[in-house]
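Sharing a structure below in structure tokens format, with a few things to ask.
The other protein chains are all here in position, but one chain of the complex has been omitted.
== chain A ==
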Amino acid sequence: MGADTAVAPPQKGAGSDPGKARAPGGARRSRDDRKAAWLFLAPALIGFALFYAYPTLRGIYYSFTDYNLLTDPVFTGADNYHQLIGDEQFFNALKVTGYYVVLNIGSQTVLGLLLATLMHRLTRSVALRAILLVPWLVPNVTVGLLWMWMLDANLGFVNHILDALGLGTTGFFTSPTWAMPTVAVVNTWAYTGYTALLLYAGMLQIPHHLYESASLDGAGEWRMFTRITLPLLRPVLALVLVVSLIGSFQIFDTIAVTTKGGPISSTRVIYFYIYEQAFTNFHMGYASAVAVVLAVILGVLTAVQMRLLRASRSDLA
């Protein structure tokens, strides 16, 4: 289905249109492609206006209203923001999200770096990389279900092993202490291969002769890692880190499938809190206010990402 639509427009466009869009005045230096440009840009501009610009303004507006989705929003000034300051659940959500981000990013980055280094020093196998990428290709919902089963308190494979080792069984997703670390580990499982591949790609850009001459000088693997790989990978590493941070702050799917914010709010992350406020409690206005706060946090991170994006390009070019 998708493929058909992909093939159809090119022929039609190329066959019927070329004359119409030609820039007036031919190939002069000072040509003006205004007409053609708007044609090329029309879909993107409409998409931007309708689904990015308008909803952003709308979202900010909602955050100053009382809105339950059924009746029209009622302007209430900064009420939602006042409520926010006194809302323990909101601060709990921020705290829980922060906890998750630290656990997840920490383990994912360290393991990703380890895997990338191993691959970089041992093999260029595409098959290996493809296999490591599989958990990333699978929907988070599937990942969540799969690990709920693997970690099931009574029948889960992991608990069978723990039991056999004499460690007893644990209700990983049902314990307030373990639920959040468990979710973090599950997502580390899902995203480490992807992180490793991005870092590995960065390592491939490091000139190979540096390693050769270092090894001639008798440098060991650890020395090469700390003196060559890490410093030269820094721009890529920083970028990967920020990209994963932004993703990590938006954890939702895994929580929605496994713990649903519980037990006793120990996994009620900010994204899930927004979702509940908006679609379970129908406090659309309040949910928007929380979303504004999250947007500010992510906006800062994205700004950092853009800077790094520029920095990494100039460094590696």
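Here is the rule we use: a residue touches a chain if its C-beta (ideal position, glycine included) is under 8 Å from a C-beta of that chain, and two chains touch if they have at least 3 such contacts; residues count from 1.
The rule is short, and it goes like this: contacts and distances are computed from a predicted model.
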| item | value |
| --- | --- |
| Listed names "Peptide/nickel transport system ATP-binding protein", "ATP synthase subunit a", "Sugar ABC transporter permease" or "2-oxoacid:ferredoxin oxidoreductase subunit beta", matching UniProt entry of the absent chain | "Sugar ABC transporter permease" |
| Residues in chain A touching the chain absent from view | 1-3, 5-6, 9-10, 13-14, 17-23, 26-27, 31-34, 36-41, 43-48, 50-56, 58-59, 62, 69, 114-115, 118-119, 121-142, 145-150, 152, 155, 157, 160, 189, 193-194, 197-198, 201-202, 204, 211-212, 215-216, 220-221, 236, 239-240, 243, 246, 250, 252-253, 256-257, 271, 274-275, 278-279, 284, 287-288, 291-292, 294-295, 298-299, 302-303, 306, 312-313 |
